[in-house]
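Missing here is one protein chain; the remaining ones are kept as they sit in the complex.
In order of appearance the chains are A, B and C, and numbering begins at 1 in each one.
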Amino acid sequence: MARMNMIQAINSAMDIMLERDTSVIIIGQDVGYFGGVFRCTEGLQRKYGEHRVLDAPIAEGGIIASAIGMGVNGLRPVAEIQFADYIYPGCDQIISELARLRYRTAGDFFAPVTIRTPCGGGIRGGQTHSQSPEGIFTHVCGLKILMPSNPFDAKGLLISAIEDDDPVIFFEPKRIYNGPFDGDPNKPAVPWTNHPKGEVPEDYYTVPIGRAEIVQPGEDVTILCYGTMVHVAQAAAELTEVDAEIIDIRTMSPLDVDTITTSVEKTGRCVITHEATRFSGFGAELAATIQEECFYHLVAPILRVTGWDTPYPHAFEWEYFPGQQRISLALEKVLEET
Amino acid sequence: MARMNMIQAINSAMDIMLERDTSVIIIGQDVGYFGGVFRCTEGLQRKYGEHRVLDAPIAEGGIIASAIGMGVNGLRPVAEIQFADYIYPGCDQIISELARLRYRTAGDFFAPVTIRTPCGGGIRGGQTHSQSPEGIFTHVCGLKILMPSNPFDAKGLLISAIEDDDPVIFFEPKRIYNGPFDGDPNKPAVPWTNHPKGEVPEDYYTVPIGRAEIVQPGEDVTILCYGTMVHVAQAAAELTEVDAEIIDIRTMSPLDVDTITTSVEKTGRCVITHEATRFSGFGAELAATIQEECFYHLVAPILRVTGWDTPYPHAFEWEYFPGQQRISLALEKVLEET
Amino acid sequence: MARTPRLHIPQPPARPGDEPDFSYVELSDAGAVSRPEVTSRARHMENLALELVRVIDDQHKALGPWHPQLDTHDLQVGLRHMLLTRVFDDRMMAMQRQGKISFYIKSTGEEAVSIAPAMALQPGDMLFPSYRTQGLQIARGRNLADLMCQCLSNTNDMCKGRQMPVMYHWARGNIFSVSGNLTTQFPQAVGWAMAAAIKGEDDIAAAWIGEGSSAEADFHHALTFAAVYQAPVVLNVVNNQWAISTFQGFAGGERRPFAVRGLGHGIPGIRVDGNDFLAVYAVTQWAAERARQGGGPTLIEHVTYRAAAHSTSDDPSRYRPRDEAKAWPLGDPIERLKEHMIVEGSWSEKQHEKLVVELEEYCAEAWQEALSYGTMTTGPQLDQHELFDDVLKDIPAHLLAQRDELRSLSD
Partner (left out) sequence: MARTPRLHIPQPPARPGDEPDFSYVELSDAGAVSRPEVTSRARHMENLALELVRVIDDQHKALGPWHPQLDTHDLQVGLRHMLLTRVFDDRMMAMQRQGKISFYIKSTGEEAVSIAPAMALQPGDMLFPSYRTQGLQIARGRNLADLMCQCLSNTNDMCKGRQMPVMYHWARGNIFSVSGNLTTQFPQAVGWAMAAAIKGEDDIAAAWIGEGSSAEADFHHALTFAAVYQAPVVLNVVNNQWAISTFQGFAGGERRPFAVRGLGHGIPGIRVDGNDFLAVYAVTQWAAERARQGGGPTLIEHVTYRAAAHSTSDDPSRYRPRDEAKAWPLGDPIERLKEHMIVEGSWSEKQHEKLVVELEEYCAEAWQEALSYGTMTTGPQLDQHELFDDVLKDIPAHLLAQRDELRSLSD
């Protein structure tokens, strides 16, 4: 076992897959010689050559499109979109093409493309370097949508994604690249070193797509979260001393409904949290499904604690961020009801 | 009062606004000389000239971008995207620019662009002429999202949209352009002629953005719907002889939560229906909000009746379409519970 | 508005009621355009993007450096494929009018731009078609009934009823899936070609779009990626003068031919008479050879005319002169090849008539075969529950549940 931060874990996943499978290639802006603006592909071009790790023109639509073409021709491309905020120029190729190819050809063609992209706020990136657009893509059938919350899952899930024959969007919560973050920006930064999920095997392993993880068992309330919010939720539960069952969704689509409903049936209460804006966000799907599946077990309304329905501002990112205080209040509120 | 179908009503709205306000212009593929593939802009170029009603290159991104530029320069562009399925190449300009301009400039710049686009299935259009992508755009703050269900609302809402200083996406359910459709494809087509909402004033009037309409009052269950589904829901309620309160959402964003919650608090039951796929669709936001706001009034889980989570198939569109039978079953199911 | 508008609005040469006018189409004489070595630098052959490569002259003779010197067999095959495409189109159009299929798109007058390239390319080359290139399928020997079954969404439909008519694909035949979303295939073809080059394979890719579609972002993505990585790909823009109701000026054709777009990226552009089978064959062969030798991409503009309506949903008499097709200066590709072959002595009117009859019969038989697999309303039917397959490779839990729900309804 090694200690890795999330960047190293992601790098290791790609390294292993480039090694194991010569059809794996990496493409994206600045991913080659430079190793990526977040350094996730550092050293890979040197190791596997310029034909396996390709710097790309600044055209997200072209990157996705060419990855699709490569996928159809037997390669297994891992495309990096430099920030999730810049995925939109690729929307048509993702939604109309990548997600639909297998269906429209009744399985005769498919493109096993993995799209990696850093998401989320908390790095003073303002509205164009902080977005969490997963909710848009969870509404697109034909895609698998993932977001890990720690190095161990990041590596295992990314390997699964690369090996998967379905297209995957792999969102990387950049705020926790270097260490878990509990939502308090005034605390000193913590590295992954002492976190149990910072222990990462150096070799190949997978974390299965489509399975949520119970991060912490509990009896009184279920907290659903993913990415950075897993750590913030844990801190809020601790702060409020609530016996919360915290579930890291990990795969937003296809969703592990069973793990979620089993938990809510037990606790009868649920708080959902994500960084993305609330209105029509992924939390809505979680709430809608739970109220339908667990209606008779619920003793309080399901609450959502999310980014406000505004762009992510530069100056007030901590007022924007759904932090410990807001989660705590929601926990208290759902626990008030009897 | 005149009798109009939805195409005529939409045409009339643009005609009136072109006449009243010289800053209004129309731009889109085939909208000029030809009058649009669905004929919504018929006659407008002849009447207002080639500088007010512009045929455009086949580039949805360019259409939205140039409309933004025109909007910033004092015009009030109405852009047509020929099918909602083709809106994706415009996603970046819509999401990153149109929706964000006012916010990022603290109100110093804005672009009052209306995007009109036909959506929905039922015309044997297959997966690329049948989509209802409203759920994607309801998640984008800074946009207003509308879908009318009849000629009267179509005209009044479109005039409101054009006059609105915020960007609006105006979805036109093409299946009901020519007549209301109750979900039964085997019945002969019905024109708007005898429908009360087919009576449309020839002059200027508005239907306010942000207000749902109670299409039919009722006591036992609330049905939330919009576009084509309003008519299908009505037919299903009639079929099942359920005393349903049917609410036509009309404006998905910003949502008229009060009208909805008032109704559900009364009925205690709710069925939501839309043509779009279910997972992470707009119905999820409705269900999530209602369970939160009306938790103690609900006597049964809120059910969603939607398109399946697959692309819209060509051959089995009626098996795909959330028709009367499925809505009826949902009504029966929510009424079973006591 | 206070002042006079001064925005330029492109004007088509003629509208309904006007005399057709194709004086804007710049022509070259057959044989007049030079043929550079395939290894020449793009900047040394910019003339190719402006002139018009033509081989068959007004006297039906083939001449000049681009004459591909095909043997009689190949000419007969080419003619047969083009004719079959037309016969197929006519029958499918009739079937749509009879309500047997929901929709159709003809390629009438443009048969050469798919048949000739498909013949000039190698079987292992991957083709990325547009919706108006059914000729690619036919030239690669696709069973006609298979195409018809797709249009019928029947039990033998390769798309399992999921796509509108004409959205074919053929994995074994190396023909990619037609997309309803314009131009998406262009940069995908570049990606496919990049993969071939990465793998060190000799296969190349070729893709087709209409001139109207060249305005889409993906056109630019394709040119940029093809130029940057020197991808082995042949990019075809079929300039048939119309994009539904808008003439090619609305895609920027008023100012410069579409082939010139290539030059802006350092990609050779070739403007070819799209109704001259021999010319199209020759330029494709040239571009393919260039690509295979590592010379990178070529952009080919096929100058042709959309003689039919845009689709069965369209009525072109609303926006262009009814008899415009007749005035088209480059004639009809089938007629021109036929006349050439007759002049060369390798074909006769009689053979031609016989062939037409044979193909019509073949087509009629294929239709009967196709019908045996059912239509959307009669005969054997696809299993509706398969509509949940292939969204993902394995059907996820929520779709299994939805399938069960649908099943319970039909019970």
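The rule we apply is simple: a residue touches a chain if its C-beta (ideal position, glycine included) is under 8 Å from a C-beta of that chain, and two chains touch if they have at least 3 such contacts.
Keep in mind that what you see is a predicted model, and the values were worked out from it rather than measured.
S.K.: So there's a chain missing from this view; which of the remaining chains does it actually touch?
M.R.: A, B, C
S.K.: Considering the complete complex, identify which of C:Met164, C:Ala189 or C:Val228 is in touch with the unshown chain.
M.R.: Only one of C:Met164, C:Ala189 or C:Val228 touches the chain omitted from view, namely C:Val228.
S.K.: Which residue, C:Gly135, C:Gly249, C:Pro333 or C:Gly374, contacts the hidden chain when the whole complex is considered?
M.R.: Counting the whole complex, the residue in contact with the absent chain is C:Gly249.
S.K.: Consider the whole complex, including the chain that is not shown, and state which of C:Gly296, C:Pro316, C:Pro333 or C:Pro396 touches that chain.
M.R.: Touching the chain that is not displayed is residue C:Gly296.
S.K.: So which bits of subunit C touch the chain we can't see?
M.R.: 1-10, 42-43, 194, 197-201, 215, 217-221, 224, 227-231, 249-252, 254-256, 260-267, 294, 296
S.K.: Take the complete complex as the reference. Which residues in subunit A touch the chain that isn't displayed?
M.R.: So the residues of subunit A touching the unseen chain are 22, 29-30, 32-34, 37, 49-51, 54-62, 85-86, 88-89, 124-129, 278-279, 308-311, 313-316, 319-320, 325-326, 329.
S.K.: Please give every residue of subunit B in contact with the chain that is not shown.
M.R.: Against the missing chain, subunit B presents residues 25, 51-52, 54, 56-57, 59, 61-62, 65-75, 89, 92-93, 96-97, 101-110, 141-142, 144, 164-166, 210, 254-255, 257-258.
One rule holds in what follows: only the chains that are shown with their structure count from here on.
S.K.: Can you name the chain that lies farthest from subunit C, using the mean of each chain's Cα atoms as its centre?
M.R.: Computed centres place A farthest from subunit C.
S.K.: What chain sits nearest the middle when you go by CA atom centres?
M.R.: The most central chain, going by mean C-alpha position, is B.
S.K.: If you average the Cα atoms of subunit A and of subunit B to get two centres, how far apart are those centres in Å?
M.R.: Chain centres of subunit A and subunit B, defined by C-alpha means, are spaced 31 Å apart.
S.K.: Would you mind pulling out the distance in Å between where the CA atoms of subunit A average out and where those of subunit C do?
M.R.: The answer is 41 Å.
S.K.: Taking the mean of the CA coordinates per chain, how far is subunit B from subunit C in Å?
M.R.: So the centre of subunit B lies 35 Å away from the centre of subunit C.
S.K.: Send over the residues of subunit C in touch with two or more other chains.
M.R.: Counting only residues that touch two or more other chains, subunit C contributes 159-160, 162-163, 167, 179-181, 217-218, 391, 398.
S.K.: If you look at subunit B, which of its residues touch at least two other chains?
M.R.: 61, 85, 88-89, 127-128, 279, 309-311
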